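Removed: one protein chain of the complex. Kept in place: all other protein chains.
Up next, subunit A:
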Amino acid sequence: MLLNKQTSRRKFLLSSLIALPALGVTIKGLTAAAAAEMIAPSLEGYSPTFFSAAEWAFITAACDRFIPANGRGPGALETNVPVFMDQQLAGDLGSEIYLEGPFDLKAPAELGYQIPYTPQEIYRNGIKAVDAWCKQTHRDTFAALDAATQNDVLKKLQASEVNFAEFGEEVLKAKAFFNEALALAKQGYLADPIYGGNKGMKAWIAIGFPGARASYLEWVAQHNVKYPLGPVSLNGDRG
């Protein structure tokens, strides 16, 4: 799989770079995390496996609104969240769902997920419906709209004020599509970088989560003291 190849390439390059900072030496002022970030694929150069070109344009634009670059802290594009989403959808995401019929599309919300779709179908059909609505309402696809208009569109999706059925999508509700995409984007932002997002562990550094350190015997009883160390990742990168 694509990510595995890139990961092993990263790992090889990193192992030679990381050895030096561990000895107190830095290469041209780079920390290991900064070096890791340089080696991670750039969003511009990434070829999506699951998403088509049009879908990829939608996803990158939506991620940029979900977790924008403006304000404090890294945004979704800087941290490769769309790469994470593409890799998950190209992988086995959704293979765990029980999808035997019959389906009751009018089931009460408390009974949970009751549509006959895999996540992959949710994205394919959802993006198509949103872009169709955007073309009708704003004469362009979602990705081509300005940021303020995109935010308005997303708010309408979240409030289910866009009727997908008018665009041939009878099963999926706008809100369900929105929630699916937002949840996955947040997961990509905060998951270990091994899955393709949270590039350079930047989201963890921003919030103060130490990642996979997973050993705090000497810290647990130090109450109300800010933990001083940065994160490590499953690959052993340090931020």
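In this text, a residue touches a chain if its C-beta (ideal position, glycine included) is under 8 Å from a C-beta of that chain, and two chains touch if they have at least 3 such contacts; residues count from 1.
By definition in this document, contacts and distances are computed from a predicted model.
Protein name for the hidden chain, per its UniProt entry and selected from "Putative transmembrane protein (Alph_Pro_TM)", "Cytochrome c oxidase subunit 1", "Sulfonate transport system permease protein" or "GMC family oxidoreductase": "GMC family oxidoreductase". Mapped onto subunit A, the footprint of the missing chain covers residues 65-68, 70-73, 75, 93, 95-100, 102, 104, 107-114, 151, 154, 182, 186-187, 190-192, 194-195, 203-204, 206-217, 219-227, 232, 234, 236.
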